[in-house]
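Complex shown without one protein chain; remaining protein chains in place.
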Amino acid sequence: MGSSNVSRKRLALQVNSQNTNSLTKIGGEFKAAFLKDLRSYVRYPAWLLGEFISTPLWFFFFALGVTLFSPTNLKKSTLDSFNFFYFGFIFIILFSTAVWGIGQSIRNEQQAGTLEQFFLAPVNRVTLIVGRWARVFLTDVLIIGYTTVIVYTLGNERPAMHNPSLFLFSLGLYEIGLIGFGLFFAGLTMRIKSYNTLSNMVFFGYMILTGALFPVDVIPIPFRYISLAIPFTYFIDLMRNAALSTSTILPASIEYLTATILAFSMLLIGFVAFNKIEEQARVKGTISAM
Amino acid sequence: MKHYARKPGSFVIYLALPFMFTLLIFGMGRFVSGGNAATYFAARTGTANILVYEMIGSAVWMTSWVVVEDVGVSLRNEQISGTLEQNFLAPIDRATLLVGMSLADIVITTVIFLISVGVAVIVTMPADFAGLLQAYLVLLVGLFPLFGVCFVFSGIIIRFKEPYVFVQIVNVLFAVLTGTYYPVALLPLWVQFLSGLLPQTYVIEDMRQIILANQNLVSLYGNIFVLVALALTYPTVGYGIFKRIEKKAGVTGEFSKY
Partner (left out) sequence: MNPVEVRSLSKIFQTREGRLFRKVSKAVVAVDDISFDVSEGEVFGLLGPNGAGKTTAVKMLCTLITPTSGDAFINGYSVARDQQKVREFLGVMLTGERTLYWKLTGRENLEYFAALYHLDSSYWKERIDELLEKVGLADREGTLVENYSTGMRIRLSFAKALLNDAPVLLFDEPTASLDPQSARLMREYIRELKREKHAIILTTHNMEEADTLSDRVAIIDHGKIVKLSTPADLKEKVKRNEVIEIQARKFSDQILIGLQSFSEVSKVAMAASDAADEVSIRIHAEKGKEALPRILEFLVRKQVSVTKVSFIEPTLEDVFIAETGRSLRD
């Protein structure tokens, strides 16, 4: 830099004011992204209202649809099914976070016109996206809690939870995998225009093939192999095993090991894919293109 | 129509969703009751033809989804890209603008009907083209009151800005209240009253009666009369509400906000 007094003062300001510690940097980026998203969210009352109204309604919609296939008298097996669906429903809400919460974050910034600002800053883009994930996860937890209270109050039952610690561990693996998956999707929004179509296909594929709403055993044989190749099948299976004592697809310890490897692999792949796609977008000059 | 030509993926989704939802519901049912699932279904609905029963509900739900989303999302996209103001500056009747958006949906509706209900009927039942035609007419008539609902929806979008959330609420409300995958009679009485206000409730019921219970437009005259009455009143009332919201939006400057 130059040798003028103004330059030295500016440099001193920069050195003193910029956080040089990496963890502090990352923490600051994460907090900024989280707060920005939270503020925007609460200032769009429609979002709050919409999610809190529609979430329990979706559950009742599926539950009523299944009623047609149920015996008229309630049995224990019916309650077990109810718990099965309800947990499946929770898994679906969390999955939709990855697809439409994390995945759409780039598209949202594009539409708002702030995407270029996002890429101009000397930050790790992944941290910003994870900051957004944190806000979406927080609102998901609130919505799930609220829906659980309504559903189980109406059914006059307590929610089932056999092993909370294992459930939380499995949930942690699920979320790590989801973040990786979400990063991959966020990258895709910079490449493809028909993002919504792909999201819908993936979302429904998830609902049908991963055992979220019915066990993988119900799926006919050729398609069942597809289910067994999807990492989410194992995360869901483990969470359900911890909550409802259902049996696991693989022996439990092997399934936990498999799920752990899959979760961190997905995170790494998502991270690498996102960065690669961003690099290509810079070469093609398409960062702000919609 | 140009939108669907340039983004065929949306179109594919609208065709695939009826099948996916039906598959989901049936899979869940099979899990609960195993081999007895079909028996319980027949006892509750009066028909053993699960596929056609569910596909009718799916198709009608999907057409309302298309109409609601098209109106809501296209307006929102215009708002974001800044062209909403340009559209509202033009010396045209807003109804023309809204109806123009909606008319393309008649074509989409027809295709959805043919692909989902048409195929399900041809595959599982003796061919009844007269029944299919009558069911299709009921579906078309049901679009007009739906446009009226969407006019109100457009106004809400202009005011609140976030169509995706409102589209979701409206879609799930339609799904729950109109008997998409179950008879409306399963719902509590006060909820059935709300169902009676929605045109799609009559559409779904009538289409099922025509295709699965050998009824026709004449024998269902009561429901048809209600549907026609809704088709005449809802668009007018809906447009009136839209104009009021539009006037308010002009005062608060909502057209250029996003």
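All chains are identified by letter, namely A and B, in their written order; residue positions are counted from 1 within each chain.
The rule is short, and it goes like this: contacts are C-beta pairs under 8 Å (C-beta built on N, C-alpha and C of every residue); 3 or more make two chains touch, one makes a residue touch a chain.
Treat the numbers as computed from the prediction; the structure is a model and nothing was measured.
Set against the missing chain, the residues A:40, A:163 or A:248 yield one that touches it, A:40. The chain not displayed touches subunit A at residues 1-2, 4, 6-7, 10, 13-14, 16-19, 25, 28-29, 31-32, 35-36, 39-40, 43-44, 112-114, 116-117, 119-123, 128, 279, 282-285, 287-288.
Heads up, the rule we're going with is that only the chains that are shown with their structure count from here on.
For subunit B in complex with subunit A, the residues that touch the partner chain are 7-10, 12-13, 16-17, 20, 23-33, 36-37, 40-41, 43-45, 80, 160-162, 165-166, 168-169, 172-173, 175-176, 180-182, 186-187, 258. Of all residues in subunit A, those touching subunit B in their complex are 44-47, 49-51, 53-54, 57-58, 60-62, 64-72, 77-78, 81, 84-85, 111-112, 193-194, 196-198, 200-201, 204, 207-208, 213-215, 218-219.
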